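Please see the structure below; I have some questions.
Missing here: one protein chain of the complex. Every other protein chain is in place.
Chain lettering (A, B and C) follows the sequence in which the chains are written, and residue indices restart at 1 in each chain.
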């Protein structure tokens, strides 16, 4: 699924009054939810035991932003070395192939590259911390060419 | 499934008053949910085990009918003795104090009397069978005086 | 015996239904109006409504229960605990109706039901009772009696109650003055200066012995349970074995309990409750002539199904085990999870259980009625589930119970789970060095 397509979807949903929208591409999984806070609509017959599992942050975002997610589990580093300048920060302009950050897994430094041209809006992941598969690392605002 | 198709779906669902919509493509899985009314909100996660408890009959009845219920647990008898005429049957006219039936409990024959004037519509309980507390024995149509 | 009516509700009704099912016996449940959705109604083969919600009109309604038993073709009645379980008249009426009462004879129930008479019976049978006296005439006689009983002693105004007219005497020098004060308090409060004396048991443990007996004169004991964790005489957590018992003391207490049972020609499952002092002396308190709430801890360490044993004894069978067959393995704990709020002075918290997950996994047993979506009726007792665990030793059992309660989730109503976790974490409890005053002290430590 292409970004343009996603944008159309996001716009469509944004124009609607759904409160939640989950899409999982590749054989498509789509959830739209008009839930008041607390989500009492979905029956939760089984309470979560203590302690609850950590849930990644999902703040409401500006429509059209693209999330860069972790393609693997690893430790997130913003800079090539301790004390060095971070690869990017909020406001940085990036183009495809630019290194955004490093994920270290089993002593291997995996450079995560930008796939689109755009501007870094926010670096979400914390330096030196473990990130899960699929966790949002940063958000980009795509350039309209 | 194409984006255009999805868009159409989203629009269609957005215009409706469904509160939830789940789609899983590839052999399509679709869920639409209209939440809110108290009934569906209360989770009924626990199914009744097998075998389910017997539930007394509760057919829809003519309005205004009066039910005569068992004030005690006992064996229901329609007649004063085996082979005798039943105290009442459908169509019988009764007035307060008339015996309607007998409930036998621990060898004691308890006469159940009419409390109103009226006509017997239906004798529900079965002769010689155990009736529970509160079980409907018969229905009366009250006389309008 | 083919069909058993269970004259009870709640978890004990489920317990009895399960035992019946495993023995191939059919089951008839009874229920009050408003209790239709309670689990025992669904689990039984058949259920009969026996009256309106208040217990006196339903679960205590002897006539309706017996009519339900006879009308449904039951040939036996299991009373559970509470309600009619220790009602000798009910047991007698069952017999009159040709129904087997699953419990001891009416005579045994009566003998143990009158506490004074039971005490005399037990003393006569050689079961230790708390040493005590009749009315104390004067200070001289008091000194003689106290010397016999041995200090500390308690002086009690005959008509006293609520601590009024009660005096603890630690040593002979305090006696005369204490007697005078007790007399005066009795006179002032109850217009009765009569004073009795009995031995004062310091920091007693509540230790009870489970016994099993049949109609053929066989009696065995299945060891003890420690039920000292109590709040206002309500047991909250029980364990077996008792951390304070040596094998020798267990044998002595077990033999005393067997003597108690024999003295009333007991049959079925019963419990002899003792107070145990710090020196290992034990004193008969009372005998419960029924199955107990806390019976599972004994089951877990002996492997013996007490409710099945009750049913088989009632059916006239001989006990399947002899004393030498009774073997203990490991340690068991039971927490009674009540629908009460320990932070609100244990106020009942009836209501709808909106979410429920019982603990699972190894050596965890749940005897409960809690279910998601079920409304706990306000009319009856507040026990919603018993969580029972077994471990190879006490430390493992405690860790397992902490694990189990940690994964238990009840939503919609308050429960005693937080208090149970607090008890389990308490150093005094963990050392096993507690007594019947333990919980009051623990709660007082909270500023209550």
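To be clear about the criterion, contacts are C-beta pairs under 8 Å (C-beta built on N, C-alpha and C of every residue); 3 or more make two chains touch, one makes a residue touch a chain.
Since the model is a prediction, treat every value here as computed from it, not as a measurement.
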item: Which of C:3, C:18, C:375 or C:394 contacts the chain that the document leaves out; value: C:18
item: Residue in contact with the excluded chain [from C:73, C:147, C:303 or C:418]; value: C:303
item: Of C:5, C:28, C:43 or C:291, the one touching the omitted chain in the full complex; value: C:43
item: Residues of subunit A (touch criterion as defined above) contacting the omitted chain; value: 24, 43-46, 48-49, 51-54, 72-75, 105-106, 129-130, 132-135
item: In subunit C, positions touching the absent partner; value: 14-15, 18-19, 21-24, 43, 296, 299, 303-305, 307, 329-330, 357-358, 360-368, 371-372, 390, 392, 396, 399-400, 402-403, 406-407
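Note that in this section only the chains that are shown with their structure count from here on.
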item: CA centroid of subunit B to CA centroid of subunit C, Å; value: 40
item: Separation of mean Cα positions, subunit C and subunit A [Å, integer]; value: 58
item: Contacts with two or more other chains, residues of subunit A listed in rising order; value: 44-46
item: Shared interface positions of subunit C, touching two or more other chains; value: 355, 372-373
